[in-house]
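Here the complex is missing one protein chain, while the rest keep their positions.
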C-alpha cells in the first residue's frame, strides 16, 4: 500500500508525539519535507501554527520533521527498516550559512557560544541547484575561484524514531534512535535499520541535504525541500544502534560525544554484528575490520557527533 | 506554607510529567526519597506499580524521583530557587557497588559496555551508617586495612526541572536543567538555582548520597533513603545553567561531554555571572577567577559529566 | 642524483640524530625499510646492535626508522617536500596482531593499559601477500568467512623530520613534524610537505603498511618490509602541519588528542592554505570546504591521533 502524505504540522522532537498516519510493514510512504530552516518547496517559511508548539514550553525551531508514522505491530525491542527509494528535490535552490556559534571549528559546548572570543560573523549562502545535471553552484565574489560547480548527493539529514527510556530529544540531536545524524550514507539505495523503543516506532524525518562535505564543517549543508519515497518494514530482532545497508557495505552509525566515542560505538556495534549475524570469531572480526573497514565522520556539529563505520559486503559469508 | 509529601509514584524522567503537588514561591516542601536503586527507609524496594510506567515503552529503572512539584507562577525564562534546609537519612545503611560496565574507569560510550574486554565483576558493598556520629563503615575482609570509618556528607544526587526545548531526559542524566549532577555542593546550607523551561518548573529530586568521593569514580556513591526539607522560590530572571550559592562560594554546575566541555561551561557561565551581576570587567573576571577559583569534578560516570566551578564570595562587591 | 641507501642502523626517535647521508634538493633516495616489528625482507629481526641505543636510557623498540637524511640548505622555517615515486614490498608476507592494550577500542591513556578490566588476548595474524595481483589473504579457521582476499594499498606509515622546539619524539608518535601518521594518503603518487624545524630537516621513514582500514582499529596494519624511492625538494616557505598533494586533492594531516582536535587542526590548516595560496575569502573557504571536503581518520591508536582533511583540486584557481 502506498501512502501519500503532505504534513499540516511539523515536529521539533523525536518522541511519543501523536501519530499523523498509521502504516503497515511493507507499505510505502511518499511524503514532503521542508528544509532545516522551515522553508518549503516555494521557499516560503512554514507558519508557527504548523509547528509543534505548546503554551507550556518552547521548542527549538530547527529541523522541522514530517510524521510521526505509527508502524502497526512495532514493539519496543523490534527493528524498523526504511528503504530509501527516492529523494526528489522540490525547488531549484538550497541555502547554507556560516553560523556565529555553531560548527566543527567552534567550541564544543551546547549552544557552542564563545563568551570570551567574539563570535564569527554569520554569512548566508544561496546555492543554485541544477537538478537536470545534478549539480549546484554559487557566486563567491570575494574569492579568486568564483563559480564552483559541485555535484549533488541528496540524502536525509534527520530520520529517527522515538528514543529509548521515554526520552524526548530535539530534532537537532542524533542518537541510538537515529535522528539528526547528517550521514550522507542515508541516501537512495540504502536501507536504514532503527531500534524501536516505543510502540509503533513513531518515525519522523526531514532536513534533506542536497550536498555536504564530511563532518558538516560549518554546521549547515545545502539545505532544501524534498519529496521522499520510503518503504517501511519490521524485523522482530533487536539492534542497539542505527544500521545502514547498501549494495556494497554494511554500516553502523554511532552518535555521541566526544568524537572518539562515536567512533568506538560504531566500530563496537559493527564487530558485534559480524559476530552475531555472520559467524565471525570475535578476534578475527576485529582483525578483518581493522584492515578493510572504512569510516566517515558524518557530523561534528550537533549535540552528539556521528561516525559511520563500514564493512564491505564482499567479505560476508552467503 | 509547609507541604508534607509522601510519594505514591516515582518518576524516571525529567520532563512534563503530571504534577504531584502545586506549591507557591516561599513554600517549604518536606518530602521523602528512596535511594538510587528504589529502596525505601525500611530497605524495601518500591513496586513496579509505584514507578513511572507505560504500556507503550520502557523506562530506565535507576534513580526514582520524588515529585513533580508545580511552582505557581513559574514561566519559561524564570529561575527557580531551592534552599536545602535539611537532609535526614532515614535508614542505618547505604549500599554501593562496583558495576560491570559503569564508572569513571570504564569506556565512555553510553551503556559503557566493553565488547572486547571482559567486563569487571559486579561487587556490592553494604555500608553501615552511624547517624549519631555522622560516619559510615564497612568490612573489607580481603584488604589489609579492614574497617575504615569515613565521614558522612549527605547531599542530593539528583534534582532538576523539566528540560529546555521540550526534551525529556532520563533520571540518570544531568544537564542545563540540573538532574543527576551528583554534586556534593548540593547539600544543607546551599541554595540551588535552576532555569525554568516549562510552566511550573516541575521540580523532582531523589538519589541521596550519604558520602561520595570526587568524580563518583565507581559510578555508585553511598546510596540511601531520606527525608528532605526544601524551600522553593522564584526569580524573574533567566539563567542558562544551574547555580549553587552557599556562605562562601558562588558556583556553576556545567554538565556535558567531553569532560573538558563541562569544565568550560561551568567557567564560562561563572564569568558571565561575575560580569552581569557583580560589575566585573570581562578580562578582569577571567584573570581573577584564574587565580582564586576552585573547581570540583562532581561525576565522570553519567551520560553527561558534571564540573562545578567556584568563586569566593569575599571577592564580590556588596 | 640518485642515492642508494641500505641502513646499518635504525632509529627509534624523530630528532637531531646523527645524519646517515647528506642529500641535496632534487636528489632521489632509494632505501630499504624494515617493518614495524623490526623484521627485514627475509623475515629476520634486526639485531640490538643495529638499533638506536644508549647505556644511559632505553628506547621504545617499535617502528625502526631508516635515515636520517640531511637535506643541504634546509633551515628551520623551510618546507621539505618528499615525492613518493615507488614503494616495492620486499617479502611475500605481512603480519598484524590484536594487541592486549593497544588499539582504537581500548582505553586512550598512554600505554593504554587497563588495570581493572583484564586485557584482551594478544593474537598474531600472518597475511600472505600476492604481489603480482596486489592482494593479501589469510586463513580464519574459527570464522564462517574463511579466506578473505583483500586489495593491497601500500603506504608509508611513519615519515617525518626532527620536531619543533628541540623536542625528540618516539618513532610511534605523529605530530606537526609528520611521524607515525599511519595515513594511507602517503602513497605512490603523493608528495608530502613537512615543516623543517632543525637544520637539514633530518628525514627518517619506515613502518610500511601493505594495507590498512580507516583508523587502524586494532593498532596494527599489514606490516611488512620495503624498498622506497623518494625524491626530496625544498621550498623556502613555512608551513605549520604536514601537507599531502596528489592529482585530485590537497590535504592536511592534523595529529593531536582528543580526536576532535586532530579534526580541527587539519581543517583549520586547510582553510588557511585556501586563503593564503589560492585567494579564497576566509568565510567562502569555510563554506566551500564544508560542502566538498572529505576527511579520513588515519589512526586512533597512536599517542596522537591523525585526521586528514581533503579539498578537491578542481576547485582551486589556476
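All chains are identified by letter, namely A, B and C, in their written order; residue positions are counted from 1 within each chain.
Basically, contacts are C-beta pairs under 8 Å (C-beta built on N, C-alpha and C of every residue); 3 or more make two chains touch, one makes a residue touch a chain.
Source: prediction; values computed, not measured.
Enquirer: One chain isn't shown here. Among B:216, B:240 or B:302, which residue touches it?
Expert: For the chain that is not drawn, the touching residue is B:216.
Enquirer: From the list C:233, C:258 or C:312, which touches the chain that is not on show?
Expert: C:258
Enquirer: Extract the touching residues of subunit B with respect to the undisplayed chain.
Expert: Touch set of subunit B with respect to the missing chain: 96, 98, 103-105, 108, 120-121, 123, 125, 136, 140, 142-145, 148, 150, 211-222, 258-260, 263-264, 267-268, 278-281, 283-295, 297, 300, 305, 315-317.
Enquirer: Can you list, in ascending order, the subunit C residues touching the missing chain?
Expert: Where subunit C meets the chain not shown: residues 12-13, 15-16, 52, 54-60, 76, 107-111, 113, 115-116, 162, 164-170, 176, 197-200, 240, 254, 256-258, 260-261, 264-265, 268, 271-272, 282, 286.
Following the convention adopted for this analysis, only the chains that are shown with their structure count from here on.
Enquirer: At the subunit A/subunit C interface, shared numbers over all numbers used: above half (same) or below half (different)?
Expert: Mostly the same residues.
Enquirer: For subunit A versus subunit C, what separation do you get between their C-alpha means, in angstrom?
Expert: Those two chain centres are 34 Å apart.
Enquirer: Take the average of all CA coordinates in subunit B, do the same for subunit C, and state the distance between these two points in whole angstrom.
Expert: 47
Enquirer: Can you list every residue of subunit B that touches 2 or more other chains, as numbers and ranges?
Expert: In subunit B, 107, 115-116, 258 touch at least two other chains.
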